[in-house]
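With one protein chain held back, the other chains of the complex are shown just where they sit.
Chain nomenclature is as follows: A, B, C, D and E, assigned in order of appearance, with residue numbering initiated at 1 for each chain independently.
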Amino acid sequence: MSVLRLGLPKGSLEDTTVEMFAKAGYKIDIQSRSYYPSIDDPEIECVLIRAQEMARYVGEGLLDCGLTGYDWVQESGADVVEIAELVYGKVGRAPLRWVLAVPNGSDIKCAKDLEGKRIATEAVGMTKRYLAKHGVNASVEFSWGATEVKPPHLADAIVEITETGSSLKANNLCIIDTLCETTTRFIANKEAAKDAFKSAKMKKLALLLKSVLLAENKVGLMMNVHKDKLDAVLAKLPALQRPTVAHLSDADWFSLTTIIDKYVARDLIPDLMLAGAEGLVEYSLNKVIL
Amino acid sequence: MSVLRLGLPKGSLEDTTVEMFAKAGYKIDIQSRSYYPSIDDPEIECVLIRAQEMARYVGEGLLDCGLTGYDWVQESGADVVEIAELVYGKVGRAPLRWVLAVPNGSDIKCAKDLEGKRIATEAVGMTKRYLAKHGVNASVEFSWGATEVKPPHLADAIVEITETGSSLKANNLCIIDTLCETTTRFIANKEAAKDAFKSAKMKKLALLLKSVLLAENKVGLMMNVHKDKLDAVLAKLPALQRPTVAHLSDADWFSLTTIIDKYVARDLIPDLMLAGAEGLVEYSLNKVIL
Amino acid sequence: MSVLRLGLPKGSLEDTTVEMFAKAGYKIDIQSRSYYPSIDDPEIECVLIRAQEMARYVGEGLLDCGLTGYDWVQESGADVVEIAELVYGKVGRAPLRWVLAVPNGSDIKCAKDLEGKRIATEAVGMTKRYLAKHGVNASVEFSWGATEVKPPHLADAIVEITETGSSLKANNLCIIDTLCETTTRFIANKEAAKDAFKSAKMKKLALLLKSVLLAENKVGLMMNVHKDKLDAVLAKLPALQRPTVAHLSDADWFSLTTIIDKYVARDLIPDLMLAGAEGLVEYSLNKVIL
Amino acid sequence: MSVLRLGLPKGSLEDTTVEMFAKAGYKIDIQSRSYYPSIDDPEIECVLIRAQEMARYVGEGLLDCGLTGYDWVQESGADVVEIAELVYGKVGRAPLRWVLAVPNGSDIKCAKDLEGKRIATEAVGMTKRYLAKHGVNASVEFSWGATEVKPPHLADAIVEITETGSSLKANNLCIIDTLCETTTRFIANKEAAKDAFKSAKMKKLALLLKSVLLAENKVGLMMNVHKDKLDAVLAKLPALQRPTVAHLSDADWFSLTTIIDKYVARDLIPDLMLAGAEGLVEYSLNKVIL
Amino acid sequence: MSVLRLGLPKGSLEDTTVEMFAKAGYKIDIQSRSYYPSIDDPEIECVLIRAQEMARYVGEGLLDCGLTGYDWVQESGADVVEIAELVYGKVGRAPLRWVLAVPNGSDIKCAKDLEGKRIATEAVGMTKRYLAKHGVNASVEFSWGATEVKPPHLADAIVEITETGSSLKANNLCIIDTLCETTTRFIANKEAAKDAFKSAKMKKLALLLKSVLLAENKVGLMMNVHKDKLDAVLAKLPALQRPTVAHLSDADWFSLTTIIDKYVARDLIPDLMLAGAEGLVEYSLNKVIL
Partner (left out) sequence: MSVLRLGLPKGSLEDTTVEMFAKAGYKIDIQSRSYYPSIDDPEIECVLIRAQEMARYVGEGLLDCGLTGYDWVQESGADVVEIAELVYGKVGRAPLRWVLAVPNGSDIKCAKDLEGKRIATEAVGMTKRYLAKHGVNASVEFSWGATEVKPPHLADAIVEITETGSSLKANNLCIIDTLCETTTRFIANKEAAKDAFKSAKMKKLALLLKSVLLAENKVGLMMNVHKDKLDAVLAKLPALQRPTVAHLSDADWFSLTTIIDKYVARDLIPDLMLAGAEGLVEYSLNKVIL
């Protein structure tokens, strides 16, 4: 039987990933201390791999595909195919960024000011490419962790990943440039992407995973509307997604069902009530494919 | 930009309140040890305040509005406007009450018997007003906690809040009168309630919060019914809330959708099946506006 | 008032059982250390009882009914009526089995080889009946726990319950026979089953509990389909459960709602999209009665 | 090399036992889920065994020796040798007892009243011997746990183990007789007790374990005493244990060192100070052999 | 039998207090949710009381004695006798202080600047007395908690308890005056202090508790010293506490034992080694009475 060798990211994304697969319909069991989780699909074999190493192993064909950050794909320099971008997390969140940060009040104001300085980072390659692009010579030191506490004593500047910047702020650092934004990617080995079985399997996985991530940001709305109010209510709904309108037995009334972005519900629902919606309910969704 | 200053109750209602706002569409982040939670709406600023102090600060205009118990609104004597009553918790729960309790077998049988006695309570004002109403003189001592363990050695009677009375019973006390029932209220400063922006914002919040609380006690039912059974099935449904009836493509069948109280489902569903409902499913709701 | 005395299994199934009753609409409160949980139905009284003892107490009429495993019903030899089989847990899981296991490499290959050997088990009766059936004489010792670590030093073979066999494998044992498969049963005392009130009450409970367990393995699908694609989409759906098809206001479109097994969704959804489904959403269900 | 096979009690005494061995100088490592702990003495092999089964396996020679309760030695009827009694726990604690308990207000007042009744217990053998001794016929049912909640509905009386009786009291039961007091015993197989190596090894273990248990109830006292006060101070000390008296360089002073029971220190120390002790210090002990 | 009614402080000092009594030789058992802990001395009865209320109940004679802070003794205005000061915690820690704090950059620089301002505090009495002393009129509001987050929006200044000031600093406040330093006190009712039994019992308790607290800050040192080095070594030892010097069998050597402050050991031990001490050991002490 053909089998797809799939790398799952060990560490901070691990639980979220398992949960996302569960919603997609795949039960992954991670035994404590084991790196070879079981999955209830005989056509898939899973391995837990650090995000930093994923692209290397996929690129070399030791794995057919895997999930990792765009940053580590770039950092590794591996030659892989992107199957899908998977935006974990809720709408409205800032994307993860690798930034250049320096102590508040530092003389370093831009890339050029890094000449001759000491930079600590976990992403040595990305930082060196950035310096090269700006024609700057500086010492880039691999940091084993806690990079944000190093300036000013142990480093002049750092290149670090951040979502809200609050950890940097708490360490009295300010951001002076962004090197790269990053999201999770579903990547594949080039040969695997040409294999009929593996390609079909990966596309199906991508479809399901994306439907789960989309559903996290959507809710369903159901309401009754009198025929006299129908136009007014429909006018309030986002244009993009056509609502489902059904006649009720009572010919003067319609049932209206639609899918909207979760974060607009708090503004849209009061408007819909004003426009004449009645018996409105909002409910959660597991998967959405638009 | 106009901003609504909103007080959230610190302590036992804190987590429930954050969760209720989340369902209403507002993400509140409480950093550990911080009393100024972030909220993903630039038009709102939050502060965590003890329920006991909320009405005071709203009344004085240091806050525009806040959530607290009716008891503490009364105890504070603050002059505030009530926007909405928010009944947290499930249907069927007894309301929270402030009661007068004495040791089992005590000579104190009613308010009059308190003459000259020592009463421990956290609600000194409410207790004094109660005594005044009954024309009784007694010593009212502020209790810093664990009030229910004080009788008979450290107090003759107590005025204490209770839901089921089980903690009082466990301490060998019996309830001889109720001073006040209490629920959570969304209160506003009088000036804020007259401000166009703030008033609209508070009404919208109230609509959404109430839709969430209502949904906690409701479920959706969907079923198919043959035209010959439709009247029998409809007769079983609660009169108040009109079900949504739609023709199916097969002209002999109807789809019937309705919202019912969660606690009647266990009795209603067996009845509906007997009356001829088929393919019945029950599902959860996030928000309900009837 | 008539009351149904209901035994709930203390131990590993306890939390799952309380959760299942909650979904069915019954709130059970287990106070820590108490064996008499409260339930929000005055017509039911609950007792927590070990699964091993349930059938004995139901059989003797000390309880009207209870939930326990088929294995312990058999082991007890009690004369009880089965109201319903309740398959907890997800589709695809192996059933619980009582198996005969011996150390890898043991000379014991089948029941006959047990002659004169020492067998440790918690199910002494079941094991003795098994030996009798095979005409074998062996010593059966009651094991107070950790049975699987006893061979080869403290026992030659064991009879033990297992789901996946992994604990046995980890202790270097192999399974050579299966004595009994077991699932949870809702059992009743014979007299109680003839009592009108109790019988009706138990049937209602069984209906609700089964609807909850069924819902755990089902999801709802809703999608829009153009009239030209309707047949193709319908052809993909499982034959057994008729989907609900409704005309939309736009006469060219249909709304299609159906309930499918959770575990087929991952294969079915991609197929439905290919067949022409649009705006597909999947949602969870609390109860399903087909 | 000769090896002593030692059974350690799995369950409630497990942690205490490992700690006691550690103080005695033996490091036992219990891997999670393993029943064969490692010990840093190549002459000993450990197995974790339920206290209930220990005597059986020691008696049959599957183990050379083990620690278990006197109750389970009796219940098993096994023919073993007692090496030492090990009184775990602090002075002043009531011993563990197996008692006959009945509901408050029951008609059962003594053993004779049990005739024809139903008794639940985990110690079936002990209970049957007790009934036989009193010439009473009653039904003795093995209880799988939670025995104390069974009366009055599921049993008329119980035989249960208790230290303070508080759990029985909390379940509204009263004790009407004591069947047996019990402490931990270090028991040996009869053949092993005759083996020179094993016997010497077990005696050494017993010496060390007893020195640890003794030290838990003792403290060391050191004080300086002027020659004029020496007799007064010595007179206060318990007669049994001779204190160590040493001349100090300053010929008028003595240093006095002694070991006393921990629980008398609180009364003795104030007396010693009054009698003229100076610079008194109390310190803890790991092992004491008197 | 005579009995001493003793109040123990409920809350932050609770565990430390129980531990201190345990070291003193008294085993206190606090059942969860109970406010009447058991103690293994029939001559004492314990009650858990909030530190804020202790002096009131001792003063009124509802308790014979209790442990609470000096601050709350003062705040209550109760007329009680101090038996002992009990300095919990390690040497070197700053004492607990009630301080006046204002936002960094506030115009309030000293007590006089408080005129007409709003002050939040849990110690209303202490604050009012402080204002009176300085002839200042200001509004003092009782704060139910989280006082340090109130300035500048909900208060202009606060009076709050602090050890290191770090929580104030974290809330951007600076200390501008100290109202009171406080330590734990063992206080007694005036009548109880005159009763022979109660007075003796309290003195004994005080002696033991103080010996425990002293021991926490002391260690024992033992070393051997050659006669030629004895003077040099003795010269290094703190003058206050005379060491115990004993001849060894080998007439050229002395054994030297002494008790020193824990926090000087790190400096003293290297000095003693240089001066000629040999075979030096340091050990812990349970109780010390000098």
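By definition in this document, a contact is a pair of C-beta atoms (placed from the backbone, for glycine too) under 8 Å apart; a residue touches a chain by one contact, two chains touch by 3 or more.
Predicted model, so just to flag it, every value in this text is computed and none were measured.
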Ask   = Omitted chain: which shown chains does it touch?
value = A, D, E
Omitted-chain contact residue, chosen from A:Val3, A:Ile30, A:Leu48 or A:Ala275 = A:Leu48
Ask   = List the chain A residues touching the unshown chain?
value = 10, 33, 35-36, 47-50, 52-53, 56-57, 62, 141, 143-146, 149, 153-154, 170
Remark   = Against the hidden chain, chain D presents residues 24-27, 40, 204, 207-208, 211, 215, 218, 220, 241-242, 244-247, 254, 257, 259, 283-290
Task = Since one chain isn't shown, list which residues of chain E touch it in the complete complex.
result = 90, 92, 219, 222, 224, 246-250, 255, 262-263, 265-266, 269-270, 273, 278-284
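As a convention for this text, only the chains that are shown with their structure count from here on.
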Inquiry  = Please identify the chain with the largest separation between its CA centroid and the CA centroid of chain E.
reply    = C
Message = Quick check: how many Å separate the C-alpha centres of chain A and chain B?
response = 38
Key: Euclidean distance of C-alpha centroids - chain A vs chain D, Å   = 59
Task = Pull out all the chain pairs that touch, please.
result = A-B, A-C, B-C, B-E, C-D, D-E
